[in-house]
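Removed: one protein chain of the complex. Kept in place: all other protein chains.
Just so it is clear, A and B label the chains in written order, and each chain counts residues from 1 on its own.
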Amino acid sequence: MPTAGTIPIVDCDVHPMYGRFEELVPYMSSSWRRHFADRGARTYARARDRYSHPNKTYRVDALPDRGGAAGSDRDFTLATHVQPFGIASALLLPQQPYGVTAWGDSAAAYAFLAANNDYFRDVWVNYDDRFTLAVTISPHDPAAAAREVRRHAGQPGIVGIQLLLMDKMMGDASFDPIYEASCETGLPVAVHQSGSEGCYYTSQAVAGGVPRSYGERHVVLTQVGGANLVDMIVNGTFERFPGLQVVMVEWGFSWVGPLLSRMDLLWERDPAAAPLVRKPPSEYVHEHVTFTTQPLDEVESRRERAALFAPDGLSDMLLFSSDYPHYDTDDPGFVLGSRIPAEIKEAVCYRNAVRVFGPRMLRGAGAASASAHEGVQA
Amino acid sequence: MIVDYDRHVAVSDYADLFAHMSQSWRKHFERDEFVGSVRDAAAHIRMTDRFGDDVLEGSAPGPGIDLSLALPHQGLTINGWADQVAAKAFIEALNSHSEQVWADGRARRAAILVTPHDPAWSARVIRERAAAPQFAAVALPLSATLMGAELFDPIYAAAVECGLPLVVHFSGVEGRYLGAPPLSGGVHRTAFARAALMPQLAESQIASLCFSGALAKHPTLRVLFSGFGLAWLPSLAWRLDREWRTFRHDVPWVVRPPSEYVFEQVWLSTWPIREAEADWETLFAGNKAQTRIVYGSHDPIDGDTPADLRAALGHAADRVLGRADVLPAAMTGAGA
Partner (left out) sequence: MTALPADPVQTGPVLAAPEPTGPRPQDLTDIGAVDDFPLGKLVTIEFDGRTIGIIRTQGGLRAIGNRCPHQGGPICRGLVTGTMAPSAPNEYVYEQDGEVVRCPWHGYEFELASGRSVGGVIRGRVQVFTVEARAGRVYFAPRRPAQPDAR
């Protein structure tokens, strides 16, 4: 097991799971309990008869010793991931809620998400200071989503919002109540792929057509991240919500620099083509958007590594993430040991995350380790 | 020698194409609304919401250009048409116009327009037209079926047989007209957003060509993605290779890292060069990716001159300007 580094790490992508549906039941009304008993609750978004993964999407070595699904055991997660790598704060992005992006029933989606949010707050966040949570909301009912955000705001360990996407891109005005709640509560909006991308009319797609396999689709899945960035900028989202912080989780970042250059050139040539854009588009991204590091592009040479980290301002925009316990994890020891340039390691490990999510990101033991590190630095 | 791979040519009046059509097809096309739609096509290629601009005609190659490839972009807009039968008559008329007006078989060459909606027909057109020295490439409009699909095999086989590279350029209706290829995300209402995301179309096509084995199956097929920018190429190469490493057994016909096929068989043109100016040194200087880049002026639509290239790329510009290996070797010898 790699030894923990001295730099505290904020891991901005950890996927916990509840073990059995029965565990959620205390967090919902009896009528919703009956509803889900009758109609079930699909907890995965991807169309597996369209894009099937050849292996397991979780790491087999992340299966808890006591049994249960990967990511469903708090103690196992602490003992095998959080503790050994010196993770001061693990941002929990529950993945079972992703399934609601394939649900048509708005009220059921809300009830399920609310139960998940209460469960993870109660069972994980209140269990250990190092677990922090982004409460999950969906686009089914933006007003309800905004209420859900406000319901949890201010509670210890609640640090962000996990916004699920369906067919509408993030610049759509229907998201405004959510952004308003985000800005009011200081909870950044984190966006992670749900798996529904490229599957349904009710989800967003990659450019060009239908990729034939899971792997081919995964190459270009990053494009949906770009589309949402463009949509927010062109629709003036950041002008309307100057305090909004958006965290793009697991979308990669090597595509960002070229897209920003292109947008800046287009805007320079014809600003009137995007009247809601009041300044170079790249400035909105530098001010309002951050990107998690996993999956880190695998470069072949020092020159390529320099190219990967070259874009202006990138060092302020990156947040370390592991994607524990998924198969395409970035092992923290491996990535932080040899793949992130030394001069930006502190920023990527925790400083950027604390800037974006605020000091509430580090609580108790996590805050202590950060102070210890700062003390050593001083 | 300076080669310009992206010189845009167009008729200012669709009636100019009627001479190349049978009387019956002409009578079908000569309706006011179709003839008037030449203005729509003019806006498409500009990727603009502006309405009422003039139609930019075929331009002569810029000064100092030794060899140019003309792209009749009006033919690319068939990827937004509803009538794919009429589309064939339209693009054949444009091909005749290329042969007679836009290309001279020496310094000025043109791309043969084909259609993704009828690969067998397209293969016949390629074989017929390729005999004429005016043609140096095949222009394939994008369709909503990614290029790796087997159904396009006749086009690739014909292009390879005739020694012609494929040129893929946006028409401007992608992401907008029903049936044309979608852009990523959802529906983008502004031309600005569509223009920003247009390069992703090239990414998806390249991924499809790699993962389907089309590039492996046609090892001498050359594909030039023109007008999509270039700074995204290193990122795409990293992602292609990483997914191949995990999913190789799903695509075992991809027998090498996908980026190797890309660095042998795929090219990108430079327009708009200023987009890549800041990144050129870090992303392209002194590495394989640079060998993929060729000069495409995009004249007369906000075009880049060779001087623009030199201003943006410094001494690297000369190699890019002179890169001729996309075209058939016999042709570039003749054009020098």
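We adopt the following convention: a residue touches a chain if its C-beta (ideal position, glycine included) is under 8 Å from a C-beta of that chain, and two chains touch if they have at least 3 such contacts.
Just so we're clear, the structure is a prediction, and the values are computed from it rather than from any experiment.
Only one residue in the set B:Q74, B:T115, B:S212 or B:S297 touches the chain that does not appear here, and it is B:S212. Among A:M28, A:A45, A:L63 or A:A353, the one in contact with the hidden chain is A:L63. Only one of B:Y5, B:W81, B:F135 or B:W244 touches the chain withheld from this view, namely B:W244.
Where subunit A meets the chain that is not shown, the touching residues are 19, 54-56, 59-61, 63, 67-69, 72, 327-331, 333-335.
In the full complex, the hidden chain is touched by subunit B at residues 150, 212-214, 216-217, 244-250, 252-253, 255, 257.
Methods note: only the chains that are shown with their structure count from here on.
Centroids built from CA atoms put subunit B at 37 Å from subunit A. Listing the residues of subunit B that touch subunit A in their complex gives 48-50, 142-146, 148, 175, 181-186, 188, 190-193, 195-197, 199-201, 203-205, 207-208, 211-212, 229, 231-232, 234-236, 238-244, 246-247, 249-251, 272, 274-276, 278-279, 282-283, 286-287, 302.
On the side of subunit A, the complex with subunit B involves touching residues 54, 167-169, 204-216, 218-220, 222-224, 226-228, 230-231, 234, 252, 254-255, 257-259, 261-263, 265-267, 269-270, 273-274, 277, 295, 297-299, 303-304, 306-308, 310-312, 328.
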